[in-house]
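Heads up, the thing below is written out as structure tokens.
In this view, the complex is presented without one of its protein chains, the others remaining in place.
For chain A:
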Amino acid sequence: MATASSMIPAPAQSRLFMSGNDAVSRAVWDAGVRVAAAYPGTPSTEMLEVLSTYPDIYTEWSVNEKVSLEVAFGASMAGSRAFCAMKHVGVNVASDALMTLTLTGVKGGLVLAVADDVGLSSSQNEQDSRTWGRFAHIPVLEPADSQEAYDFTLAAFDLSERFQTPVLLRLTTRICHVKALVTVGERKTYPAAGFTKESTRWVMVPGHAARRLPLLFEREKALAVASAESALNFIDDGSDRRVGFIATGPAAMHVREAFPDAPLFKLGFAYPAPIERLREFAASVDKLVVVEEIEPLLENELKAAGIAVSGKDILPRIGELAPNVLKPAVAGLLGETLPASQVAAPLPVFPRPPTMCVACPHLGVYYTLSQVKNVTVAGDIGCYTLGAGHPWNALDACISMGASMGMALGLDKGRGEADADRRIVAVIGDSTFMHMGMQGLLDIVYNRGNVTVLLLDNRAVGMTGGQNNPGNGRDIHNNPAPQIDFESLVKALGVREERVHVVNPYELPTLFKRLREETKIPEPSVIITNQPCVLVQDYQPKSPFMVEEDRCTGCGSCVDIGCPAIHVTRRDTVQKPNGKEVARSFVRIETAACTGCGLCLQPCAPKAIVPAAVAAKVHVLQQH
């Protein structure tokens, strides 16, 4: 979390153990950037989080990636150096701005850092953001470790101003979230040059844009020359010339580790690629392999230039590359057989998917949804996507930020005879609603959709670590900020006053009643839940509960809540008088983890869940 006070940055020449995200942040500060904006998204989040702790730089959490890029662009027009960070799917949102600001070009240096979640650690898809460099005709720099993340960020600002172009800094999870040693430099300041009125440059109407288009392609040609001359592209030579490699980003590290003696052309200024230098390199080795994550972009460009290369024909198109992926692929290319692998198979262990937290307010929502019959739930992106999992199985679709709204409306309008009585519910979090959901709700209202929206307001961007947003009244520095009122907002979007309800998600009967009522009424309605994420400062833990063993009948109803503090101690089956076999699960509550939300008490018929008599939690640390 960002703190209200600025830290004192480490002095120049310090050697620091930094993640790629940390290193980019320090370089942004050292580059004299005056404005930086982002929407949180794994693995990019820490860049703005860390930047917000530096002095003398404006930072903000924007409501979405498109706005963040527009803010950075505005600052650039004002003559300030500007920075914007996002995860790969964020660029999809920001691309409308990107595809035209590439035409206007920039004034103050503008760097867009994009973090690709290669290997899908926390994303809905895997995409190669280097594609945007080709699409928008902007340069792409690809660092391979934290030091390069620092160095390339500085280089990106110089390049941006020299060619008046936005620069895409392509990061991956194995840059963002790898810590390594970095030597940092001195901060320079660049006062804002000021905005210059120039409508042919900044106002992109067809006539003006048509005159900018040729400049775009001239710029791209000039960038190709700069790439060919760039020190970021170099040959790390080797004596074993049977196979040479061209690699970008972290893949270059894997190549060097797997093939210490092979010639390696390491591309840092990777788009536009220095094709003629690569052609010369190709001629110096017997075979050539392009190693890049994810798409065969460079590979195809080399093939188009008539250079014979291997790439995705021998390497995986999906997921992260690593030395143990490269070695067998290259051995196959050389017709060699590697010694039989000594690697043992993993021992079988249950999966441990992420869970909702103990006492999470979403638990009540999904428990309730799991109890409602004949419902289709269009979901969205956030912690609450976990509602698709056990035990709730109460989320039926999820694709992109804010999509629950449009999907729900489509599920309503496209319903067939068989689904005539089906209730359509959309579930969306507060941040996601402000990011891209509001327009969808407006569409539901305007087009008279029969959709019940559950707006889960937990007052934080929960999934990425509880960042502040306009819903909780705190800015990136944790200082007070204007706070949006969701009730007024959805009414302003046209939902009728009688159809808007604010409900405490820990009160299951009320939530159930509201949900049942609203899903029966054939018009748009919104149920707003109003309890904070348990990981943010607004949450107030209460006294824990325990299970009175002799009263527990093993019905398992509390287990259906899905709280990770409830554990099954034993199972059995009994035969009912009617001969039917019933499975029983007897439980205990991990008192040290329980924060007393009281959800599990509500479905417990024998009232076996009671306040923990003596708090078993040991509070030694709280004295300090």
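What to note about this one:
Here is the rule we go by: a residue touches a chain if its C-beta (ideal position, glycine included) is under 8 Å from a C-beta of that chain, and two chains touch if they have at least 3 such contacts; residues count from 1.
One rule holds in what follows: contacts and distances are computed from a predicted model.
Look at the chain that isn't drawn here: its UniProt entry, checked against "Putative spermidine/putrescine transport system permease protein", "Indolepyruvate ferredoxin oxidoreductase beta subunit", "ABC-2 family transporter" or "4Fe-4S dicluster domain-containing protein", names it "Indolepyruvate ferredoxin oxidoreductase beta subunit". For the options A:R162, A:K188, A:H390 or A:K520, the residue in contact with the chain missing from this view is A:H390. The residue from A:K179, A:K303 or A:K491 that touches the chain not shown here is A:K179. The residue touching the chain not shown here, chosen from A:S284, A:N324 or A:Q483, is A:N324.
Although one chain is not shown, part of chain A still touches it, namely residues 17, 42-43, 117, 119, 121-123, 145, 173-174, 177-181, 250, 253-254, 256-257, 320, 322-324, 341-347, 349-357, 383, 386, 390-391, 463, 465, 535, 559, 562, 564, 566-568, 571, 583, 585, 587, 592, 618, 620-621, 624.
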